[in-house]
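Every protein chain of the complex appears in place save one, which is left out.
What follows is chain A.
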């Protein structure tokens, strides 16, 4: 994993701040650069702003100040830019958020058909290829409610990939899953990383971070506390706060 060559900077976050209602400071001057093919894992206690940072990257949350540039397109008030960035950035949610009124096939081909304006045959071909990749070919005509959590999350990954994105964002993709289903989702994500997808992953799965991550970012109270290579992060963390957090999660067997 760690001997791949990274490309140019594709995500550039420059001192982004965000305050929610009731004066909750979610992000305080966060800066971050991610290169092509890089897998960045963001960890941190709940409420540390890691999900908010991720959601800012495709404009699901508005920032108060600072700048975000994705693949040379600034994410700003121009609606056109936001839509363009969203077609290049795929996102996978904690609760899958599949469209319940659509079959697996319709879920996956919605993006290609209506955003990419692909023909039905083309969109269907993409759908079938992706389902084979996540190992769910036989579920193509199923509805989300007929699938297990793990299967739903794999469909959600396929739905995001159907847009042929440059970057994939994962917002705690295994947190809502039963333990025995975590593996199948992580497996799909691992394969994606091997294929060279640029990924930003918010997760509590330390094992995954160790195995797949190129870089770890530890956040707390809306700030990046430590940014380190995977080896150094676990072996000799620089900051006291990081050590404290690591000692806590490692005690609990890898889950916070």
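In this section, contacts are C-beta pairs under 8 Å (C-beta built on N, C-alpha and C of every residue); 3 or more make two chains touch, one makes a residue touch a chain; residues count from 1.
Methods note: contacts and distances are computed from a predicted model.
Asker: Quick one: the chain not pictured, UniProt calls it what, "ABC transmembrane type-1 domain-containing protein", "Cytochrome P450", "Tryptophan synthase alpha chain" or "Amino acid ABC transporter permease"?
Answerer: Its record in UniProt gives the absent chain the protein name "Amino acid ABC transporter permease".
Asker: Among A:86, A:105 or A:154, exactly one should touch the missing chain; which is it?
Answerer: Residue touching the chain left out of view: A:86.
Asker: In the full complex, which of A:58, A:126 or A:228 touches the chain missing from this view?
Answerer: Spelled out, the listed residue whose C-beta touches the missing chain is A:58.
Asker: Out of A:15, A:97 or A:119, which residue would touch the omitted chain in the full complex?
Answerer: Result: among the candidates, A:97 touches the missing chain.
Asker: For a quick check of understanding: of A:81, A:110 or A:175, which residue touches the chain that isn't displayed?
Answerer: Counting the whole complex, the residue in contact with the absent chain is A:110.
Asker: In the full complex, which residues of chain A touch the absent chain?
Answerer: Touching the missing chain: residues 58-60, 83, 86-87, 89-91, 93, 95, 97-101, 110-111, 114-115, 143, 156, 159-160, 162-163.
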